[in-house]
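Here is the structure we will look at, set down as structure tokens.
With one protein chain removed, the remaining protein chains of the complex are shown where they sit.
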Amino acid sequence: MIKNLKRLDLIFKNEQDTEAILEKTLARSNEEIVNDLIDSGLKGRGGAGFPTGLKWRLAADDPADEKYIICNADEGEPGTFKDREILSSVPNKVLAGMAVCARIIGSKQGFIYLRNEYKFLVPGLEIVISEFHELMDRLNLEFRVAIFMGSGAYICGEESALFESMEGKRGEPRNKPPYPTNFGYKGKPTVINNVETLAHTYSIFKYGPDKFRDLGIKDSRGSKVFSVSGDTPIPGIYELEFGMTLQKFVDDFGDGDSKAVQVGGASGFCVPRKKFEKTIIGYQGKLTGVSLPTGGSMMIFNSSRSMYNVLRNYLDFFVEESCGQCTPCRVGTQQLLLGIEAVKRGEKPSGYLDKLLELAETMRLTAKCGLGQSVANSFSSIVENFREEMIY
Amino acid sequence: MTRIQYSVTDMANKHGRSREALLPILQDIYQAKHVISDEDMVNVARELDISAAHVYGTATFYSFLETQQSGKYIIRLCKTITCMMHGKNPVLQELERILKIKPGQTTPDGLFTLKETNCLGQCHKGPAMLVNDNPHTQLTPESVREIIDSYRREALSY
Partner (left out) sequence: MSDQVTLKIDGISVSVKRGTTVLDAAKTINIRIPTLCHHEDLCVAGNCRVCVVEQTGTDRLIPACAMPAADGMEIHSNSLKVRNARKQIVELLVSEHRAECTTCYKNGNCELQALSHEYIIGENGYINLIPLKEYTIDYYSPSIIKDDSKCIRCQRCVRTCDELQGVGALTVSHKGSEMKISTFMDKPIYQVVCTNCGQCVNRCPTGALVERHYIDEVWAAIYNEKKFVVVQTAPAVRVALAEALGHEPGEIVTGKMVAALRRLGFDAVLDTDFTADLTIIEEGHELLQRLKRALKDKDPDVKLPMTTSCSPGWVKFLEHIFPEFMENLSTAKSPQQMFGALAKTFYASKIGVEPASMVSVSIMPCTAKKYEANRPEMYASGYQDVDYVLTTRELALMIKQAGIDFNSLADDDYDSIMGESSGAGVIFGATGGVMEAALRTVYEVVTGREVPFDGLNITPVRGVEGVREASILINKTLPEWSFLEGVELKTCVAHGLNNARNVMKAVRDGSASYHFIEIMACPGGCLGGGGQPIPTSSDIRKRRSSAIYQEDSQKVIRKSHENPEIVQIYKEFLIEPLGHTSHKLLHTKYTARERY
């Protein structure tokens, strides 16, 4: 069914050579390993796209003696489910990545922050973790991993909110700076990485940076796991090379009637059909047209769908899932939702949408964390591209 | 779900008495009783030497912790977009019909609590719901009838 895009099998390939790979990797110096990661071009797959090797180096450079490595498995972005699949089929790769990071930064304790919706994964994970602990003993690495269960809050995927949550508090994002690599969990230097990011490090340790680097395009290297849902005959999880155009993606995954694709979940962008050709999936490196980063959520909508309903659904999500601490996001999300409803009902003139677009821009400029800052992504891209649908 | 009665002290012994223990303790209480009562919150506050109000403030932040009694089976039906597109509403109507409750309510026999929730990470198999910790996917009005029946049977067999 997939015609245009190359399917890859790096992440999900069932490889039972963890011990050998770890032995080989740990025999090398910290500096060499970090340099490999930086050479590979691996960037964080949790959404922000920070270079992973650099993150590890920053934490390693901090002189503190208590440090942490956390695997972010809070996966709450609507339309994303790839981390669940990685943790259930190749958790050994994720753990191996954590172990190497622990050696490099000097951490004895790691955590997997698992969203409560994935609690059914715990029994399986616990078995893998106990085997992993035996492996750590054989390799003489003083490192342990524990599972920390989330309690149901999308915002806890944001790294500083996640730390607050682990510290027994409300998941309210912190001010930055300071950044996690110096001031993370319990105020200690902490590396926090997405599940997929950690799984990729394993491939890089195993196959070397070049193989990873050869995939993808400038600034967006390697492969990426996509969660495909919506109006598609083949919903599911796909590992694809970075750098495809949205048109190619839709040709493979759409149902022939795709009108828009929401790239990156509710906090991502909505791309209408006329921009499929010019949109490239990757980090913001601007080759031609627009390139969109993504945590991997690809929701396809066909022409039977009302984009007003889509936007309403997203805003409803944000109104509930905002932590509520900062003004632009707490009040702004409510105003956007009520605003488009009022326009739809004819209680506000269509020009009110322009005021709301300005509001969304202010939220982007002033909100405290990525949640409030990115509401404008979906709001503005949907309202600007489907204005009629908002009004009539 | 097994109804084990833990004491808050036991849980503090298990998870420790630092603030970091708060969520694991509250999760255990909720897991055991499907409610975190006033009394539990005060006891947790005492064990961890923090304010009871902060225990309350923290608990109410998280959608998987409740200070209201929930039923033996907590149904969380996804209301996010792709599940919505694939027929969440008919499923919800069917649930409301057979359970005779609205979202947010618990059946009078205390068996089921119905809730709507945000994306469960099962979007490729929507509509999806959790019953306690177990995911159920590709729901249809027919399939939820069977699922609810099987939980009813399970409850009876205790």
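Labels for the chains are A and B, by order of writing; each one numbers its residues from 1.
Basically, contacts are C-beta pairs under 8 Å (C-beta built on N, C-alpha and C of every residue); 3 or more make two chains touch, one makes a residue touch a chain.
Bear in mind that the values here come from a model prediction, so they are computed numbers and not experimental data.
Undergrad: For the chain not shown, which residue from B:Thr60, B:Gln93, B:Asn134 or B:Ser150 touches it across the whole complex?
TA: Per the contact definition at the top, the residue touching the missing chain is B:Thr60.
Undergrad: So one chain is hidden, and I want to know which residue out of A:Pro180, A:Gly216, A:Gly230 or A:Gly339 touches that hidden chain in the complete assembly.
TA: With A:Pro180, A:Gly216, A:Gly230 or A:Gly339 as choices, the missing chain is touched by A:Gly339.
Undergrad: May I ask you to list the residues on chain A that touch the chain which is not drawn?
TA: 153, 155, 170, 172, 175, 177, 318-328, 330-335, 338-339, 342, 352, 355, 358-359, 362, 364-368, 373
Undergrad: Considering the whole complex rather than only what is displayed, give the residues of chain B touching the chain that is not shown.
TA: Its contact residues with the unshown chain are 38, 41-42, 45-46, 50-57, 60-61, 67.
Convention: only the chains that are shown with their structure count from here on.
Undergrad: Please compute the C-alpha centroid of chain A, do the same for chain B, then give the distance between them in whole Å.
TA: 26
Undergrad: If you look only at chain B, which of its residues touch chain A in the complex?
TA: 18-24, 26-27, 48, 57-58, 61-65, 79-82, 84-85, 117-126, 130, 133-135
Undergrad: Spell out the part of chain A that touches chain B in their complex, as residue ranges.
TA: 75-81, 83-84, 115-120, 148-154, 165-171, 186, 227-231, 235-237, 266, 299, 301, 305, 309-310, 313-314, 316-317, 320-321, 323
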